[in-house]
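Left out: one protein chain. Kept in place: all the others.
So, chain A:
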Amino acid sequence: MLRDITLGQYYPADSVIHKLDPRVKLMATLVYIMSLFTFRGAAGFMLATVFMIVVIRLSKVPFSYMVKGLKTVIILMAITAVFNLFLTPGEEVLVHFWKLTITMEGLKNAVFMLVRLIYLIVGTSVMTLTTTPNQLTDGLEKALMPLSKLKVPVHAIAMMMSIALRFIPILIEETDIIMKAQMARGADFENGNIIKRAKNMVPLLVPLFVSAFRRADDLAMAMEARCYIGGEGRTKMKPLHYQSRDYLAYLFLIVYFAGIILLRIFLA
């Protein structure tokens, strides 16, 4: 029942996107998110859509898998859309009843905001579905390495991230089992008002936290037993090196972002 959350879940497939250097994918995700909030109007929207469809096609991950991530943020999307729809002041009033007004600007804002949110989630899903957590943090660590000159603990941050990501599926699975164990004793997680439901979460959260702490403890012990002392002098088994396809990907990315900016300047 909790398997719908795709965030942090790798989907194995043999595709160009899977093979790209994680740094490229990180950069691409960042640029894509920026582009989502840069574009204006239908042309930019089209370009962002085409870019995403091409990338999804290349990644060979089933489209249904990407959309699954959306289910979890439906409420957030709904709230955003409703607020934008009703609270945007504008000249052109479309509907007016009681104290609520819908303006043309509001409608536009709502639609674009919704599209942006959906693309944002699907876009980041592409990255997490095609990159293993290990690759992701390797990429992040290497990309941020220059900051360690400024005494930023890059390695520690990357390690914490990789552990956190690694534990997401484990904890999801654990939540699933605990929910079932409590449902077997008649617990109800679906019915009742909001206060009752929050109270019903206690039998789920207590074992989950206990187990998370125990796992953290065990992991720390296992790492120390293997002489982990942090990033100093640590080498990689598979160091990251850019290939020609990575440079090509950067080129595409630059062309795409330039396109978005140009469209905004000339068509808006």
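The criterion applied here is as follows: contacts are C-beta pairs under 8 Å (C-beta built on N, C-alpha and C of every residue); 3 or more make two chains touch, one makes a residue touch a chain; residues count from 1.
One rule holds for everything that comes next: contacts and distances are computed from a predicted model.
Participant: Between "Energy-coupling factor transporter ATP-binding protein EcfA2", "Tol-Pal system protein TolB", "Peptidoglycan-associated lipoprotein" or "histidine kinase", choose the name on the UniProt record of the chain that's been left out.
Facilitator: UniProt lists the chain that is not shown as "Energy-coupling factor transporter ATP-binding protein EcfA2".
Participant: Check the options A:Val82, A:Val206 or A:Leu251 and report the residue that touches the missing chain.
Facilitator: The single option touching the absent chain is A:Val206.
Participant: Just name the one of A:Ile177, A:Ala198 or A:Leu251 that touches the chain not displayed here.
Facilitator: Answer from the full complex: A:Ile177 touches the omitted chain.
Participant: Which of A:Ala13, A:Ala42, A:Leu76 or A:Ala164 sits in contact with the chain that's absent?
Facilitator: Missing-chain contact among the listed residues: A:Ala13.
Participant: Tell me, which residues in chain A touch the chain that this view leaves out?
Facilitator: On the chain A side, contact with the omitted chain comes from 3, 11-13, 62, 64-65, 174, 177-178, 180-188, 202-203, 206-207, 210-211, 214.
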